[in-house]
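The complex is shown incomplete by one protein chain, all other protein chains being positioned as in the whole.
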Amino acid sequence: MGQTPFIEVNQAIVESGGVDLNACMQCGLCAAVCPWREVAGEFLPRLMIRQGQLGLEGYESDDVLFGCTTCNKCVINCPREVDIIGVMRAMRSLVVESGGAPETLKAVLGSCHANGNPWSEPREKRMAWSEGLEVPAFTPDKEHLLFVCCTSCYEQRSQKIARSLVELLNRAGVSYGVLGPEQNCCGESVRKIGDEALFQKLAKANLEMFQAHGVKKIITTSPHCLQTFSRDYPALGGEYQVIHSSQLLAELAAAGRLPLSASDGRKVAYHDPCYLGRHGGVFDPPRAAISACGVQVVELEREKEFSLCCGGGGGRVWMETPPEQRFSLLRVQEAAAAGAQVLATACPYCVSLLEDSRKTAGLEDLRIMEISELLAENLG
Amino acid sequence: MHATAQQPKVLILASEACAYPGANAVGQAHQAYSDHAYILRAPSPALFPPQFYLDCLDQGFAGIIIMSCGVECPYEGAYQVLAQRVDQAYQLMKTRGLDLRRLRLTAICTVCNRAFLNEVNQMTRLADEIGPARDAETAQAA
Amino acid sequence: MNHAPENHYDALVVGGGIAGLQAALDLAEQGFRVAVVEEDASVGGKMIRLSKVFPTLDCASCITTPKMAAAAHHPRISLLTYSRLAGLERAGGGFAARIERKARFVDEDQCIGCRQCEYACPVLLPDADQGGFAARKAIYIPFGNAIPQVALREEENCTFCGKCEKVCPTGAVDLLQQPQEISLTAEAVVLATGFRLMTDYPNRAYGPAARQPNLITSLQMERLLAPHGPYMRVLRPSDGKEPDSVAFIQCAGSRDLNLGVPYCSRVCCMYAIKQAMLLSGALPLADLTVYYLDIRAFGKNYEQFFQNAKAMGVEFVKAKPVVVGSTAEGAVRLRYEDQEGGGGGQEREHDLVVMSLAVLPAAELDPTGLGVGLGADGFLGSVSPKLAPPLTDQEGVFAAGTALGPKDIVDTIVEAGAAASQAAAYLAARRAAGRAAA
Partner (left out) sequence: MSQDRPNNHPEPKVGVYVCHCGGNISDQVDVEQVARQAAGLPGVTAARHYSFMCSDPGQQMILEDLTSGRVDRVVVASCAPALHETTFREVLRRAGLNPYLYEHANIREQVSWVHHGPGATAKATALVAAATAKARELAPLMPIRVAATRHATVIGGGVAGLTAALDLAARGVEVALVETTPFLGGNLALLDRTFPTNEAAADLLTGLARRVLAQERISLYTCARLTGFSGYVGDFHLSLSQAPPRDDETLERLARFGEPGPECQPFRGVLPVAPPNAERRIELNTGAVVLATGFRHYQPPEGEYGYRQSSRVLTLPEFIALMAAIPAGQPLAFEGSPVASLALVHCVGSRQIPGIHEPPPGRELNQHCSRVCCTASLQAAGEARERFPETTIYELYRDIRSYGRGHEDYYLKASRSGVVFARFNPEDPPRVEADDSGDNPLKVTVKDTILAGEELELGVDLVVLAVGMEPGPVAELTQLMKLPQGADGFLQEVHPKLRPVELASGGLFLAGTCQAPMDVGEAASAAAAAAVKAAGLVTRGQVELEPFVATVDLARCDGCGDCVAACLREGALTLIETAAGQKARVEPALCLGCGVCVAACPAEAIQVAGWSLPQFRAMVQAIAQSGAEQGGQA
């Protein structure tokens, strides 16, 4: 018995933002470049799009639909320039709308609703990371708002990123300030998970807050916040000059405003985060920042737009992935094989997943460091 | 030397418009056949008098295939004339006691690869089997 | 062979590939005088560098050389090789052209093509006309059936040892020769400036892994297959091994908005099938695989050719693969999604992989400086694509062949005839008008 296409589903996906669904000509390049091929995963974007075009079952099961890490590798290569992430997001939204999100993600979404952060932590503890540090509050006379990613606010390992960064900013005399617990998650992952309404709510709250405080320039610690603020928020009425911390640090180092000792002789490999590199096109500043402290830079074979995703985007950072399917595990092994002592990166999700995999792989001699951490260690 | 006088040869008289390019098409397709088959082109094989075929057999050929364009012949009516000529040649062959299978009239078009190969293979097999006409005649005389 | 050009021609044909030659021949047969300007040291264009051509599998040389020779010997055609159109302006209702004759460092009229200079030259360089797989000298005759058979010297790599000068029996070598500029006038111009192949692999799609010796371009495969190719047989470049498995990646760059080539390159399906067929003859035991999106065998007898290839055992896989690396043995590793054979991600290794790269507009598509309008695809534009494709937006300027977009040889030759037809009508009308005025 054959299957009958259900074209209404096709139309629903298009109307939910998967506008390129039908532009796909089914070449399958997306599936061939997808990082899931590295671990023999079942996630096959072309097949999902095919099922979506015909409104057939298959794409909507948890394992498949929420497999996409939104790493953007397929999108930048797609011969028809299909916004595959947009299609995935639209497909997820149809499922999430009807209450079908995977359980772990339901918790994340619930926490964002209730607490304004995905980590199921109370709103009041948002500034816990800054304990013992001199962190100025944002006032209209400050040049930059420092927007610390929820992960670096709450997650213990990640807090060190924010702490290192403020140390660097203070030493360089940057005019910046932070906003307190009223700050909300940027909503990037929430949107990718498919909860468009929640994203709108978070974004609106943040935009109102930025507006109220007269924010013009934003420094983000996470490339995910960077992308959301610079790509998604303008459509909602908020235009800001947004810069990622690694870009600012590169500028400060180049201007001689950071008293760095240029004698760190370690071999450092740099892992391009998807949202900073493939999404944001920021490849050189992080490398310049790393180089400023005299390390030996080791290029990994999969560098820049070919970078291997850590596996944390698209909500995956909160989902359980068996070790044999973790891209981050391949990545730390690749760094170790290249002789790196430090695997530096510039995203809290990457740090988190790479750190996990470093432990899993038992790579005692490899350190995972965010660029701020590496630079802070080399402050003279 | 591989080729020797003992290996019986087959003569193919091919029409210039159809059969000769047909043989070339077989070449373009790299489809092998016996290297004892020799192809000569003629505007139309209708120009050969019946005695010509017997002379060829006397020269040592074991068999002759006349490959014409058949009814597609660009010279209207020539095919019918050709068929009459070949009949006359058969009459002559009969009087000489020659195996009539040694002479065949067939139509080959420019894309008749398979038909061409069939004809050539059949005739070369026959030639291998019964040998040159001259020898057969000699044997008969002896 | 006419080396010394005259001052006035009826038509100036820019480009001496198959389109330019055919247009020149058709114009000359109408009684018009034609000059052909060709940048390369020989006429013949891309076609003369091919092995055999689809769907008849005639050797490319056999089809090209008669046209090259016919043009070279035609009393009304002058071939200006190793020359470029440096400027063109409208003058007196026609055109005044400046043509730079590049320095060959060999006197064209005195060289007899004996190759003594080539034999004596001690410098070895990769031979681009052999896909870079063979060596040539710093002074050389471009290739065996080049027209004219005149040597030229490559300036950058010459060591000025002077050996060539000494051995030349006619004293044709002139190491200090300077480029020359000549002027001529013409009434009409035919642009047959051809195409170029995407020079680099589409890196964004295929990654750093794409840089490996056994991943070659389709034109390199033409040379490997050519009867007078670099190795006289098909061997893979890295180690000279006979490949047991050869794959073709179709649409490598074509039909790809991301790479700025939204169009179909039109010839790649057929030449890949042809190359696969030729390989099945050269390497009867090799596995042959064509990775494709759609097989576009649209010309006369092309579909039958494709079906023959399938019947011969060439495997066609509908997929757009990526190159992910190489094996220790030098095989190229491909990854693709298997859509037809049960689905899922697949990996396969091939000893040699051919990229069917996109056809791009030539670097100097319009050397006239008149600003001939382009189409959205970057090739020369036509003002009447349906009724007279060779008509450009510049009066008196016509175009033919791949300068007007990717095209196979049959279509190119026919279109060159059309360009000649339109140019001839234009010239005839000008003459009639001239007579009426007089």
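Observations, loosely collected:
Going in written order, the chains are labelled A, B and C, and every chain counts its residues from 1.
Assume contacts are C-beta pairs under 8 Å (C-beta built on N, C-alpha and C of every residue); 3 or more make two chains touch, one makes a residue touch a chain.
Please read all numbers here as calculations on a predicted model, not as lab measurements.
The chain that is not displayed touches the following shown chains in the complete assembly: A, B, C. For the chain missing from the display, the contacting residue among C:99, C:397 or C:420 is C:420, taking the whole complex into account. Listed residues C:148, C:243 or C:321: the one in touch with the omitted chain is C:148.
For chain A, the residues in touch with the chain missing from this view are 1-5, 7, 10-11, 14, 20, 22-26, 47, 50-51, 53-54, 56, 80. As for the chain not pictured, it touches chain C at residues 1, 26, 29-31, 53, 55-56, 58-59, 61-63, 65-66, 68-69, 72-73, 113, 144-145, 147-149, 226-228, 232, 255, 262-264, 266, 294-304, 307, 318, 339-343, 375-377, 379, 385-390, 404-405, 409-411, 413-418, 420-422, 424-425, 428-429. Considering the complete assembly, chain B touches the hidden chain via residues 1-7, 9, 11, 17, 21, 23-24, 26-28, 30-33, 35-36, 38-44, 46-50, 52, 55-56, 59-61, 74-78, 81, 85, 110-111.
FYI, only the chains that are shown with their structure count from here on.
If the chains shown are joined wherever they touch, the resulting network is a simple chain of contacts running from one end to the other without closing.
Compare each chain's C-alpha centroid with the centroid of every protein C-alpha atom shown, and the nearest one belongs to C. Work out the mean CA point of chain B and of chain C, and you get 44 Å between them.
As a whole-number value, the distance joining the C-alpha centres of chain A and chain C reads 47 Å.
Centroid to centroid, with C-alpha atoms defining each point, chain A and chain B lie 81 Å apart. Against chain B, in their complex, chain C makes its touches with residues 56-58, 281. Note for the complex: chain C touches chain A at residues 204-205, 207-208, 251, 255-259, 293, 319-322, 335-337, 339, 343-345, 347.
Within the complex, the chain A residues that touch chain C are 25-29, 31-34, 36-37, 40-42, 44, 46-47, 76-81, 301-303, 305-306.
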